[in-house]
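For this depiction, one protein chain was excluded, whereas all remaining protein chains were kept in their positions.
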Amino acid sequence: MAGATDLLVHWPIRPEAQDKTYLDLSAISELRPFRWTDVSLHIGALTTYWDILRDPQTRAEFPLLHEAARQVGAIQIQSRGTWAGNIANGSPAADGVPVLLAYDASVVLTSMAGSREIPLREYYTGYRNSVRRSDELITSIILPRRRYDFSVFHKVGARRAQAITKVGIAVTREAGARAANPWRVVASSVAATVRRCPAIEAFLASGALVRVPSDFFASIDADIRPIDDIRSTASYRRTVLARLLYHSLRGVSATVV
Amino acid sequence: MLRIEGLSKLCGAERYLDDEPLEGPLKGCLWGMTVRSPVSRGRIRDIVYGAGFNWSEFVVVTPDDIPGPNETYLIENDQPVLAPGYVRHMHEPVALIAHADRDLLRRALASIRVQVDPEPPVLDFRVPPRPEQIQRGTDNVIKQLRICKGDVEKVFATAPIIVEGEYETGAQEHVYIENNAMAAWIEDGPAGDVVVVRGSMQCPYYVLNAVKHALKRDETRVRIMQSPTGGGFGGKEDYPSTIALHAALLALKAQKPVKIVYDRSEDMAATTKRHPSLVRHKTAVDRNGRLLAQKIEVILDGGAYVTLSPVVLSRGIIHAAGPYSCDHVLIEGRAMLTNSVPYGAFRGFGAPQTIFAVERHMDRIAQKLGISPLEVRRVNLLKDGQTTSTQQTICGGTDRHALLERALGETDYARLLAQAEEFNREHPYLRRGVGIATVLHGAGFTGNGEVYLNSKVDVAGLPDGRLEVLAASTEMGQGTNTVFTRLAADAADYATDDVLVGMPDTFRVPNSGPTVASRTVMVVGKLIERAISDLAAQLGGGGSPLRGKALKDAIIAWHRVNGGGSLKARATYTPPPNVKFDDKKYIGDAYATFAWGVCVAHVEVDLRTAAVRVLHFTSLQDIGKVINPTLARGQVQGGTVQAIGWALSEELKFKDGGMANNSLTNYIIPTSDDVPPIRVLFHENPYEHGGGGAKGVGELPMDGPAPAILNAVAHATGCDPLAIPLTPERLMPLLEATP
Partner (left out) sequence: MNSNAAHKPVCAESDAITIAFTLNGKSHTAKVAPGERLLDTLRYGLALTGTKEGCGEGECGACTVLLDGLPANSCLVPAFQVRGRDVRTIESIPAERLGPLLESGATQCGACTPGVVMTAAWIRDHRSELQSFTTRALMAGNLCRCTGYDGIIDGLERWIASESGGRS
């Protein structure tokens, strides 16, 4: 456990959670800081949202980290919640995960047997399931330093703070033609995990003209399958995703008019 | 004057029930918990206590342990204290357990299985019940009420224009931040043991009556004390009687003190909520928008027991026609029995539901006629001398037309409107709109309610010359103690430091009636003034009543002479002159007076997400004399924000008849970032029969915001929302269907 902001929710009335065994990381000070190399940003296992929010350099290079961190819970959660905990918790409604995915982050998993680095996009295998073995910890998150000429994060919750995401997007476009497709489109709360949307990315790169939000529906439907739950409805999620994409990219992408 | 207990609250020193040290009467206190029904309706086959627990260590209470009738004393006494073999709603209390170790108790509780043979529940109050769903009379109707003025059908037959509409409002959870909490213990008394209950409550005498009834004791052997109460809003009006009885039953069985403190999810799932409503309007108007006939049908979901539904319905129908003049009005209301948690009191008590409907309907009439929402109100707002639906002649000198014009002027309404329209032409996906609502709220109990209540207040002169106000009216955040102190000090010409307000304790204070219906300052405050003037007259010995230092000296002198005696004066309610109400026919003066208000909402709708944001909100209120501006403003601002939540985000989700989103994470009340500053304006017109000239302020703020906001959304987007909460999920399909 790190900030325990997921783990301790309704703790007294969850005896099943109390009966498990936890390893507390909070006192390992080495895991707290984040650090820069020439090519990447390393977020520690105990780095909190507030740690990032206070840092001007991350804001300049990775503005979506700030956007997301600002919209997580409120200060009481930002001060304690960690980026690694957000990944490990595995909620499809997580707000840290989509922006990390949009920046092509990878995750360092460490066990007594050693460490391995895997791309975050390959981390989840299903609803609250991942490739992480039970003897592994997330010890850091690595973000490659690249130039982006566009990035946006939208969180749609039931209120402006202290809200669980009903539908969210994180979109980046890498500057320069290094990658085959410069677009990264990530959607949250519309599938079993937060996920990249390859069909939408391909659609954006295809040059097809987008004149109304509903032009996104075909690629949205290829990527995700939202559900009805106590927080929202499938049809709302699908409609909002299309509208957010359209209005965010209008004028940004030459094809969205 | 600053809030009396304010600093103690700010620095965390105020002791709510769960903060009390476990010493004195609470020494050795056990925790109590409630075994609840897992289904909405059915016959209990068995209660199976889980393996792995030494149940002899636990105190267990079942209906057999109830000394008197297994009934919660209220209007009809149909709600059992513990379900006697048959459950009528999900989470209904079935049995009680207690133990000193709270975690162990929680695990033990989770191990208990209540086995029920389910029967078909009624989960939708809007559709007529099927035969196998009938549980009351022949039609599940809890209460039916009717107001009839003139002859609507005759008007409809020849009316030039008829506008119809159907409006719905959802349930609302109170979300007082202090959850329900109650402790009970047994003390020795002169006439045998005394059951003492202390806790979070609005109405100590309701609790007293309930405990007396089910424990078969008289008031010398039951003592109810209020502890500081962290919010109520109606949610601690009747339900605390149930919790008090539960704590008392456990304490009697254990012969030890027992404390029941609900956690948030239990409090949300199991306690009362605001009544959901369906209101149908059929209105005949002329081309200028004048109301010719109003036919209104009001249906409330009453939940599984009668509780307070008949009176909520009553207030609901009386407010259903709005603050308008119309010669022909027919209002028919009914409250339906369903298998939901019993719906109960909530700030406004039925009025916000029907006012939502009429105020949306007025805008839709204007729309249909192509006139402005202001015009339709200007044409119809009551003038002094005109009558309401119950044929009560309105007088009192408040000019509702002037109120409306003032609100328009203060908000620069015309400019807001023009700016919104300009903004909407430019912006790709944001739409702004302005909406208005004109409202009324009857102050105090409905009809002859205050006469039946027969409220009493004592004021005692203490040996040191100070005055103590003894009333059962509770402080729960709304400022009772501060205002009582002010009124008493003014009446006696005392410094406020020389006035005490006693904590409600049924061994010490007389029944000043429940702390509900915005009646506390107006009705009880007036009694305080009268008791003081009686005391002053008594001591003045026939001369002019004593005030200030003379009064203080006389009190001290009295005690010197009558050492150890108690010097008290009592005032008992007398109705204002010429107030008459026929509660069979619903004709006459439904309330001694009304408070009036105008709300202006300025909203922004995000077409990408269908989220509605209130940008500005102004509330103009005529509440008689404003006794304490900070407290009164706080009531209006707090009520407005509660109403904004009800209008936009507070939605109860049900699963099998039980609340599925019973957490603060999933039941969405506004945060500070969701609401704008609420601008409050007062119109002062002192009411001669109210304490300090005041009418009620507690509930009026709840009435206007929802319709004003929906009217603004309609203006912003051109769509026609008819139901609240207007969540984005509900608005999006309307937007999609609007060209």
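Read from first to last, the chains carry the letters A and B; within each, the first residue is number 1.
By definition in this document, contacts are C-beta pairs under 8 Å (C-beta built on N, C-alpha and C of every residue); 3 or more make two chains touch, one makes a residue touch a chain.
Keep in mind the model is a prediction, meaning the values are calculated, not measured.
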item: Absent-chain contact - pick from B:Ile177, B:Ala418 or B:Ala557; value: B:Ile177
item: Residue touching the undisplayed chain, where the options are A:Thr82, A:Gln162 or A:Ser219; value: A:Gln162
item: Contact set of chain A toward the excluded chain (per top definition); value: 1, 3-5, 8-13, 18, 24, 26-27, 50, 54, 70, 73-77, 79-80, 160-162
item: Positions on chain B contacted by the hidden chain, ascending; value: 2-3, 5-16, 18-19, 21-23, 26-29, 31, 100-103, 174-179, 228-233, 263-264, 476-479, 630-631, 633-634, 636-642, 663-665, 669, 671-675, 677-678
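Here, only the chains that are shown with their structure count from here on.
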item: Chain A-chain B separation of Cα centroids, rounded to whole Å; value: 43
item: Interface residues, chain A side, partner chain B - complex; value: 9-10, 12-13, 15, 18, 74, 156, 158-164, 230-233, 235-236, 239-240, 243-244, 247, 250
item: Touch list for chain B against partner chain A, complex; value: 102-103, 106-107, 110, 263, 265, 428-429, 607-611, 649, 653, 660-661, 663, 665-666, 668, 670-671, 673-674, 727-729, 732-733, 736
